[in-house]
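Omission of a single protein chain aside, the complex is shown with its protein chains in their original locations.
Here is chain A:
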Amino acid sequence: MPIRAQQPNVSVVTLNIDGQDLSARADETIIEVCRENKIPIPSLCWMDGLSVVGACRLCVVEVDGGPRLQAACATRVREGMSVQTNTDKLQRYRRTLVELLFAERNHVCAVCVSNGHCELQWLAQKCGVDHVRMPYRNTGYRVDSSHEMFRVDHNRCVLCTRCVRVCDEIEGAHTWDVMGRGSGCQVVTDLAKPWGESDSCTSCGKCVQVCPTGALVKQGTSVGEMVKDQQFLSILARRRSNR
């Protein structure tokens, strides 16, 4: 989904979210309306300023009481729509999703450069994940430190693809992409070349800043030192859509 150009004549719809009557532009998604109205919905792959992939499913909501859960980031608002964002069922699903992310790769917060500044860690606390009920996969993934400024630790990656999208849509380099399937799925630079040997990477660091975890980090950071700054994204995205 490309970033929307501003449309001054777009129609307005009214809908109900968690008992609140709200109005929204017809081209908005449920998550955008929730963010504007301070209704908290957890999300991981969604990011204001990037296209929508609906991959993490953490933002699932119940629409019109139907049994099929919808990703709030990938569902447009409709006139008369009724949305529930925080039922017991949704809490249960979200908790399980976060637990599966922790079980899949190595997310040992205590020794992570992003400890205290990590969206996954924060989500776990918000969703009440005080332990992981499924067995850990205990599989080791590569760490690529070949880039002179940055490092990728695939053990910490949650495959949100924010790096892929920011590199393609904002920087315009498309250094990052995704390869493999299932547990072998991985983000790669330049057809799986080491990052340091990439011809297309401009070393802008946007991928590092948007990465929600300690997967993409600056070289030379120690435990808890990797603080990310994502302010640039909404500013750049807005300027582009106004062109």
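Just a few scattered comments:
By our rule, a contact is a pair of C-beta atoms (placed from the backbone, for glycine too) under 8 Å apart; a residue touches a chain by one contact, two chains touch by 3 or more; residues count from 1.
Simple rule for what comes next: contacts and distances are computed from a predicted model.
For the chain that is left out, the UniProt protein name among "Sugar ABC transporter permease", "Aspartyl/glutamyl-tRNA(Asn/Gln) amidotransferase subunit C", "Hydrogenase formation protein HypD" or "NADP oxidoreductase" is "NADP oxidoreductase".
Within the full complex, the residue among A:Val10, A:Ala26 or A:Val108 touching the omitted chain is A:Val108. Touching the missing chain, out of A:Leu22, A:Ala124, A:Val152 or A:Val210, is residue A:Ala124.
Only one residue in the set A:Gly19, A:Gly66, A:Pro135 or A:Gly184 touches the chain that does not appear here, and it is A:Pro135. Within chain A, the residues in touch with the undisplayed chain are 102, 106-112, 115-116, 121-122, 124-125, 128-133, 135-136, 138-140.
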